[in-house]
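Note that one protein chain is taken out, while the other chains of the complex remain in position.
A and B label the chains in the order they appear, each numbered from 1.
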Amino acid sequence: MMVLLQSLISGILIGGVYALIGIGMTIIFGVMRVINFAHGDILMVGMYLTYTLFSSLGIDPFVSIVITIPLMFLFGAFLQKVFINRMLGAHPQNQILLTIGLGLIMSNTMMLIFTSDYKIISTSYSSESFNVAGISISSPLAISFLITAAITLLLYWFLLKTNTGQAIRATAQDREAAQLMGINVRWMSILAFGIGSALAGTAGALISPTYYIFPQIGGIFTLKAFIITVLGGMGSIIGATLGGIIIGVAESVSAVYISSGWKDVVVFVLFLLVLLFKPAGLMGKSRM
Amino acid sequence: MATILEIKHVSKFFGGLAANSDVSFSLEEGMIMGMIGPNGAGKTTLFNCITGYYPPSRGEVIFKAQKISGLEPDRICRLGMVRTWQKVRPLAKLSVIDNVMVGALCRTNSLKTARELAMEQLKVVRMENKPDFPAGGLPIGEQKKLEVARALATQPQLLLLDEVMGGLNPAESDEIIQLILEIKKGGGITQMVIEHDMKAIMRISDRIVVINSGEKLAEGTPQEIVNNPEVVRAYLGDFHA
Partner (left out) sequence: MKSTLALIRTTAGTSPVATALGLAVLAGLFLFPSFVKSPYTLHIMILFFLSTIQGEAWNIIGGYTGQYSIGHVAYFGAGAYTTMILMQYKQIPPWYGMLAGIGVALVVSLIIGSICFRLQGPYFVLASIAVAEIMRLSAINLKDITNGAEGILITEIPVFKIGNTVVTDFLSKVPFYYVGLVITLVTILVTWMVQNSKLGYYFQAIREDQDAAHSLGISLPLYKNIALALSAVFTSLSGSFYAIYIGYIDPSTVLNLDISVQIVLVCIIGGIGTIWGPVIGAMVLVPLSEALRSDLIAGMIFKTGLTSEGSAIGTFLKENLAHAHALIYGILVVVVILFMPDGVLGWVKKLTVQKGRG
C-alpha cells in the first residue's frame, strides 16, 4: 500500500511536467492544426540552455527559467515565422515532415556543440528528499511540480481572462470564424508556437536536475506529448493537464510493479488502447 | 412504379442540436426529386445520412427494400447509390479519365474495361476531348461535370446531386440541366437533386421536397410547392424579396 502511494505521488509530480509538455503541444495543435514533431527537441534545447546557464554562469536550474521562458518563446516564434508559417495550408503530412526535419537539425546541432555524452546538472538538492507521513518525496521533483502548477494556473488565467488569451482560444476553436471576427490569426499562430515552445523549454529546464541530458532525448518526449494530447482530446487544455498526470502515474506505477525498462512500453500500449476504444480522447465523446 | 428509396423518420443530432428531425419521404424509380431549402436547413446533412457518411441518430433509410442506414458509404455505393459533392472533390493529381475510371472500377477489376466505361461516361458529359488533363486544373464547371461522370461510372440506380449547379454561370447551369434530363431520359437512374436555383429545380423535378430548419416543410409537384403558402412564407417569399 505504501509502495503504491509512493509511486502514485511521484507519478503525479512527474505528471505535472508532462502536463506542461502536453499543454504546449495542444495549444500549437489547437491554433494551427499542426502536429509539432519537434516538440521534444524544443524541450531538449531548453535542457541544454539550462545546462549552459548552470555550468558557465552557475545559475540554479529552477531560477534560470526566468531566462529560459522568454528565450524559448522567441525561439518558438522564430520557428513559426520562418518555417512553419509557410506550411500552414499545406498537406498535414508535409507539415509533419517539416517539423521532423527541424527536430533533426536541433538534436544534431546540439550533438555537434555538446557531443552526445550524457550531461548532468548536479545541484545540492539533486538527490535530496523529504518525508511526509512516511512517504519520501524527491525535493527537485516537488519543487518542479510547484513551479509547474504555478505556470499552469498562470496560463489558465491568461487564456481565460485576458483578451489575447481569449483570441487564442477563439482561433483554436474556429480559425476562419476568428479571422472573420477580426482576430489577427497570423499573430495568434506566432504566439501559440511561442507559448508552446516556452512551455516545452520550461519543462526541459524543470526536469534537467533529475534527468540525463543528451541530444537524442527529445524523441521520447515528442511521442509522450502526442499521447498526452490524444488522451486529453486533441486541442483541450484541461484534457492535456489530466493526460499528463495520467501518463506520469501510469509510468511510475508500472516502473514499480513491472520494471523500469517496460514503463514506456506500458504508456505506448495504453495509447494504442485509447486509439482502439476511445479515439476522441478520455475527455472527448467517442466519435467514429 | 416501384419505390427505390424510402426515408423513414430520419433525425440527426450533433451534440444537442438537431440538424434533421423526423424527415420522411420516398422516391419512385426513374423520377427526379428536387430538394430545396434555405442555407443551413440540413439538406447536405440529410444527404450524408442517406449515403452513409453519418449514421442517422434515429429513423432508417431503405434502399431497394434493404435497410442501408448504418452501412458505410462504399457499401452503399456498391449497392447502387452514389452522390456528388457540393464542394467538388476531384482527385486532383489524377487525369480526367483516371478520375472516372476510379468510379468504373467499382464494377470491374479490369483496367481495360474500366477505361472503356469511363470513356463512355466522359462522352455523356461531353468531356471526351481531354481525358488526359489533370483533374485539379479543370475550371469549376468541368470539375462539376467530372463529378457527375465519375458518379455515373459506378453504374448507380440512384444518383444524388448536391448543388451540382452551384457556382456555375447560366450557360454552364443550362448544360447541367440538359445533362440531368438526358440521364432521366436514358432510364434506369433515379435522381435526387439539391439545388438553390429555383427556376432550374422547378424545370427538372417531378416532385420537390422542402426542408426548413432540419424538418420537412412540404412535399409535392413543382406546381403544388409554388402554391403552398407555408413554403412561400418560409422560403420562396424570402427568396424573392
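Observations, loosely collected:
Definition applied: a residue touches a chain if its C-beta (ideal position, glycine included) is under 8 Å from a C-beta of that chain, and two chains touch if they have at least 3 such contacts.
Note that the coordinates shown come from a computational prediction; the quantities given were computed from them, not determined experimentally.
Per the touch definition above, the residue from B:Asn39, B:Gln66 or B:Asn109 contacting the chain not shown is B:Asn109. When the full complex is taken into account, the listed residue touching the unshown chain is A:Gly103, out of A:Gly24, A:Gly103 or A:Pro140.
Remark: the omitted chain is touched by one listed residue; of B:Pro73, B:Gly141 or B:Gly166 this is B:Pro73.
Against the chain not displayed here, chain B makes contact via residues 51, 53, 72-75, 77-78, 82-83, 85, 89-94, 98, 101-103, 105-106, 109, 111, 114, 150-151, 154.
Think of the hidden chain as still there; on chain A it touches residues 35, 37, 83, 86-87, 90, 92-94, 96-98, 100-109, 111-112, 219-220, 223, 226-227, 230, 234, 259, 261-262, 264-265, 268-269, 271-272, 275-276, 279, 288.
Assume only the chains that are shown with their structure count from here on.
Centroid to centroid, with C-alpha atoms defining each point, chain A and chain B lie 47 Å apart.
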